[in-house]
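Structure below; questions to follow.
Every protein chain but one is kept in place in this view of the complex.
Up next is subunit A:
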Amino acid sequence: MNLSAYELYACGDHAYTLDFGQQIDAEINHFIISLFHQLQKEAHPYVLDIIPAYSSITIVYDALSFSVNADTAIIIRQCLTDAMLKAGKTNADSSTRTVRIPVCYHPSLAPDLETVCHYHQIDIDTLIALHTRKTYRVFMNGFLPGFAYMGSVDERIATARHMTPRKMVPEGSVGIAGEQTGIYPFASPGGWQLIGRTAVKLFDPSSTTPCMLQPGDEVQFYSIPIEHFKA
């Protein structure tokens, strides 16, 4: 990991991004997430959103909460550095949540299962073993409410996404895109290779925590037979 190459830049007149460059790395993401939790705790009144991504964190602010001549770059830089110093202290004991998710890897529920296996010259059982063996990190949420970008999958099952996305992917579909894996929280258009499906509800708008998976979570999939799958 390389934490020394970073940059703070403006994303328009209402956001700043602290960016550690083009790397997908669990340790960098861990640092990003601890910074995110610290900033959430501090709850600055001018902060509208804090959005962690793979190797960056973006602060969306209310420009009208400052006077017209305020130097927002200085304010955000101080806010970030303060949070970093505090997050550094609490980093050691920050515990991560592990979520276990049952997945049915069956061709009737996973339209790309057989083509992905064929592409990699492996059988379905090997694919299941490789996909369930690792614990994945939720690097960030995006694309859809509650959609978690997880990684990284074994390179023996890493598969590029479809060139043309499907018009509709069913809720709970488990997919692979490159070295990422993810679950469609509800039916939506999408281009990931679909290798399984879960009946676990990942998005529940009536709950105060509508999204089950959050940045920083650890996720472990386990295989269930189709008889146990209830959508």
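In the analysis below, a contact is a pair of C-beta atoms (placed from the backbone, for glycine too) under 8 Å apart; a residue touches a chain by one contact, two chains touch by 3 or more; residues count from 1.
By our rule, contacts and distances are computed from a predicted model.
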The chain not rendered here carries, per UniProt and among "Molybdenum transport system permease", "Antagonist of KipI", "Glutamyl-tRNA(Gln) amidotransferase subunit A" or "ATP-binding cassette domain-containing protein", the name "Antagonist of KipI"
Among the options A:50, A:128 or A:195, the absent chain makes contact with A:50
Checked against the full complex, the residue among A:31, A:136 or A:149 that touches the missing chain is A:149
Of A:140, A:158, A:183 or A:219, the residue that touches the missing chain is A:140
Touch rule applied to subunit A and the missing chain gives residues 9-15, 17, 19, 22-24, 36, 48-58, 60, 63-64, 66, 68-70, 72-73, 140-147, 149, 186, 188, 203, 205, 210-211, 214-215
